[in-house]
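Note that this is a trimmed complex: some chains were dropped, and none of the rest were shifted.
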Amino acid sequence: MLTNNKDRNKLKIINDPVYGFIAISDELIFDLIEHRYFQRLRRISQTALTSNVYPGAHHTRFHHAIGAMHLTKNAIEVLKFKGHDITDDEELGALIAILLHDMGHGPYSHALEHSIIPSVSHEEISVKFMEKLNIEFDGRLSLAIEIFRNSYKKKFLHQLISSQLDMDRLDYLNRDSFYSGVVEGAINSKRLITMLNVANDNLAIEDKGIYSVEKFLVARRLMYWQVYLHKTVIVSEALLTRSVLRAKKLRNQRFDLFASSALKYFLERDWSLEGFNDKDLEMFSKLDDYDVFGAIKEWTNHEDKILSDLSTRLVDRKLFKIQLGDKIIDSKIVDDLKNKVAMLFNISYEEAENYVIQGKVQNNAYRKDHDSIFLLKKNGDVQDIAFSPDQQSVSAISEAMKKYYLIYPRELE
Amino acid sequence: MLTNNKDRNKLKIINDPVYGFIAISDELIFDLIEHRYFQRLRRISQTALTSNVYPGAHHTRFHHAIGAMHLTKNAIEVLKFKGHDITDDEELGALIAILLHDMGHGPYSHALEHSIIPSVSHEEISVKFMEKLNIEFDGRLSLAIEIFRNSYKKKFLHQLISSQLDMDRLDYLNRDSFYSGVVEGAINSKRLITMLNVANDNLAIEDKGIYSVEKFLVARRLMYWQVYLHKTVIVSEALLTRSVLRAKKLRNQRFDLFASSALKYFLERDWSLEGFNDKDLEMFSKLDDYDVFGAIKEWTNHEDKILSDLSTRLVDRKLFKIQLGDKIIDSKIVDDLKNKVAMLFNISYEEAENYVIQGKVQNNAYRKDHDSIFLLKKNGDVQDIAFSPDQQSVSAISEAMKKYYLIYPRELE
Amino acid sequence: MLTNNKDRNKLKIINDPVYGFIAISDELIFDLIEHRYFQRLRRISQTALTSNVYPGAHHTRFHHAIGAMHLTKNAIEVLKFKGHDITDDEELGALIAILLHDMGHGPYSHALEHSIIPSVSHEEISVKFMEKLNIEFDGRLSLAIEIFRNSYKKKFLHQLISSQLDMDRLDYLNRDSFYSGVVEGAINSKRLITMLNVANDNLAIEDKGIYSVEKFLVARRLMYWQVYLHKTVIVSEALLTRSVLRAKKLRNQRFDLFASSALKYFLERDWSLEGFNDKDLEMFSKLDDYDVFGAIKEWTNHEDKILSDLSTRLVDRKLFKIQLGDKIIDSKIVDDLKNKVAMLFNISYEEAENYVIQGKVQNNAYRKDHDSIFLLKKNGDVQDIAFSPDQQSVSAISEAMKKYYLIYPRELE
């Protein structure tokens, strides 16, 4: 519902091709969006290097965060309509919590999460940002922080923001599907939200929504294989990670390196020794995709031939080959490839690990061991969706799928 | 591909909100569409009384048939591109076969299929129409008929028209989803078609398309529960069927009955005794939704109180109640209800069967025992999709789901 | 905004492919939708025989009325947000007024409006229905009727329902565009509604919305030429009208005629002599597209060769030819054609008017002389859109365009 914005008496509206328009009716939310911490998210791509496969996928964390807030608002409206008590303060708290939930993401979101700052999760940094903003805004974010941390009494508010059927997922599946053009990833968020309810302080979905939930889980799994874990994406992100790690290593060895001051700051930190202090947060607030890719572009000329080679391949999109399969990669094969690379490129066996990369990806559309998606039956009973008699396929989907990959230069073929 | 239409040198174009435009580039196809047999499909709704639940679902067999032809054309283009030999005549044959595949549908499509002409399937009538047209068009439909009947040597052409992943299903899922607004039913027909191939004369899907197939099957199952077998649809169609059967009975008893001459013709026939002759076909070609619903509207005033009551409920949408569940309905419950109805409405126990109706619906998203959907692996191997290691959930989906319903008047509650 | 529906505590939702979902949150509105008067609109096509050109255009008055109500609700929300006082009763009144505004439409909406009941407009019949319902619902529609008749003090509420930028037009342009697939007719109703305001008790649009209004007017003009006044539509509706008028004439001459009792009732009335009484209203409430087209189908066998010929052409879509141009048709040409037809078909010169039909169509995207569309400037000034300095093209559009048509049988060529 739109509420009058007394001081500025103006309906702020943000265009969103996914939902049409998003109305910003609260002044505090408007000010948070205008804050430079949040504006930075305009420069963090939502899906990192998936644009290497899907050229339309250049949307940002900024747009996603606002979209997820929009869905949360709709969800709260539905829950209130169904008679659940949610105060104006709680509503505002939940909206702020979801708006800021991804603020702690660094450049290229998940892709570099453990390379630039290995030991700190993006959620922890999000909390640090929220706490900083809470001081700036005289404590008006306290309830939002409680909800985000799941320490607020009404658990279902947290579940709107973070659970297996949260507004975060509802937004990103649709948004990533929309911008990538992978239409199979689209889900019916309107219908799912319409069927939300609360039972025993847990978010639940009315049981006639079971097929929509199944569709949502299948869509999510599909998006993982087809987009987030697409072969070309895995290779691109491996190249990105290797480039950054190589640069970090060179910097430790006192090599000169083109980098923005923010990027330099993080390449030089040894994160195992230190916490994440105020200075770190300030520098982090300057760091985005432009620092990283801007540097990588320049590194294509670096004197270190490994760094320049990795960077050039990434920039010119001359990517490595990848094999992706159900079986664990035999270490002998990896060994052989490394030896070949070392010989071919005249580098050491250790350095060859920049060229021969193995790993595992996992696709867990639904996790039984986690916070469940509950079905609310007409008679008031509540049931984990994976144990509903109708849902053989949810049960099947909830088995995690693992795949193993091996990456190596095309020259080896 | 568009080919020049020499005589009329004009690109015929049909607007289709689902695909944008559909180009009709062949003159014979254009003439078939203009034929009164085909024009009749403008008056046969694609999804019968689902518009009682989804008010946008008024699309017709006419539009569906043209849409399915459009997809078939795209599919043939892909297969030719991949090096499979398909002659111009074969292409035309396949296009005509799918264009005419539903011509044998009567009023309200499946809903009345076994009430008006109990013993003849719509496919049989489609063939009769094709044979009639084949005479009119000097044998130019012979190949189309062979393909439709699966007697043509290249089986994969028939599979485009009729199989578990045929262009018929691809069109109707998207079309029904589009017009009903049940967006979860949308499938990515473009992507699926792009991944079509032929292996051992069987249509197959390249194995990277497995998640799209899974999504297609889940969408299909969802459409069954949410649209085709929606409770309100089951009730509406039961009322429709009972009204028609009651009218038939009255007609046999020489009651006067408002009906078009075509409808009268079929109400009076005893189909167990006769075949389906030329006169029948001609009368059938006059019969559509307008005959049936136009009559039902008038029957609301009929002297037979059962007929007038059933018709009025249907016209004014004062529908019966329905219970739908996993368990077979106990015959004692049915019996009790019939007795109550007999008493309440002052009718006989036998007549009460118009008011207390039980039945079964079945949802089979994928049938293992049938013509399979084959996956074509990169190494050339072919595998039934239900046995792919990735596809626990396809396997789960391929279990048929049955539900049992019990319908009775609201007055009994 | 959704308000809790106390008695039935349930969110009624109607699927709408155009807007996603439409929530029905008020019980009275729900009961009005369920009423048989309103259910009848399920059987009145919104765009009559345009489906002869655009096969997807089978949507109904039922869906349009609910869609227009949905937009009105959004508009009221925006106006309240901007500080305009609208009470709950006024909101409900406006919603009911727009919901029922088209109830007086007969079969095939505008196409037959002056053939079946020549002297009574559909708006007058809508009022009669509303008054009847007002009695049934104990006076709860009184305010709605005042708003509909523009006798309520707040004029802008009426303008939401009926003016040159009303919610009726906003809905039908988008809806007709959606179902026909003529995408150029789509307008941005969300944006237009967001920019609504009220000035001096008149609905106005904020001046930054001027290009959206221009786009709306151009879209409207395009839809007239491309859809509502498409050549094939003019011909189809001329055939429909001539068939019905011929039937009426035959009935007056005591010919036997297949027709439902409702249709018969109206064919036999002489409207110049009588008012529109309660019996008329009751019979009218039974009359819809099925009565008319059901009859026309049967009339293809009528002994009167003119009636059977006209009907057959319409049913089998063997339409007349049409010429449409900027010049008035010369009466000599018409005369000649009639004489030819009379000879060719062996009928009288008078009867030939069923075959040679001339007329005029007019496309008025914006009428300066009518209730204006007002622009509200930032400084509070209000200006008619046609006189805004920016808007040369609105001014150009506001010139009415007339075209003249001549219809005759293909056989004459």
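Brief remarks on what is shown
The letters A, B and C name the chains in turn, as written, and every chain counts its residues from 1.
Criterion: a residue touches a chain if its C-beta (ideal position, glycine included) is under 8 Å from a C-beta of that chain, and two chains touch if they have at least 3 such contacts.
Because the structure is predicted, anything quoted here is derived from the model rather than measured.
Here 3 copies of the chain are placed, and the complete complex recorded in this file has 4 of them.
Following the convention adopted for this analysis, only the chains that are shown with their structure count from here on.
The chains that touch chain A as well as chain C are B.
By number of C-beta pairs in contact, the leading pair of chains is B-C. Using CA-based centroids throughout, the chain positioned farthest away from chain B is A.
Of all residue numbers seen at the chain A-chain B contact, over half occur in both copies; the interface is built from largely matching residues. Centres computed as Cα averages put chain B at a distance of 32 Å from chain C. One inter-chain figure worth recording: chain A and chain B are separated by 43 Å, centre to centre, where each centre is the mean of the chain's CA atoms. Touching two or more other chains at once are residues 20-21 of chain C.
Note for the complex: chain B touches chain C at residues 14-18, 20-21, 34, 36, 39, 42-43, 51, 53-56, 58-60, 62-63, 66, 178-182, 258, 260-262, 286, 288, 290-291, 293-295, 297-298, 301, 315-317. Partner chain A is touched in their complex by these residues of chain C: 1-4, 9, 11, 13, 20-21, 25, 77-78, 80-83, 190-191, 194. Only residues 182-184, 186-188, 191, 211-212, 214-215, 218-219, 221-222, 225-226, 326, 389-390, 392-393, 395-397, 399, 401 of chain A touch chain B when the two sit together in their complex.
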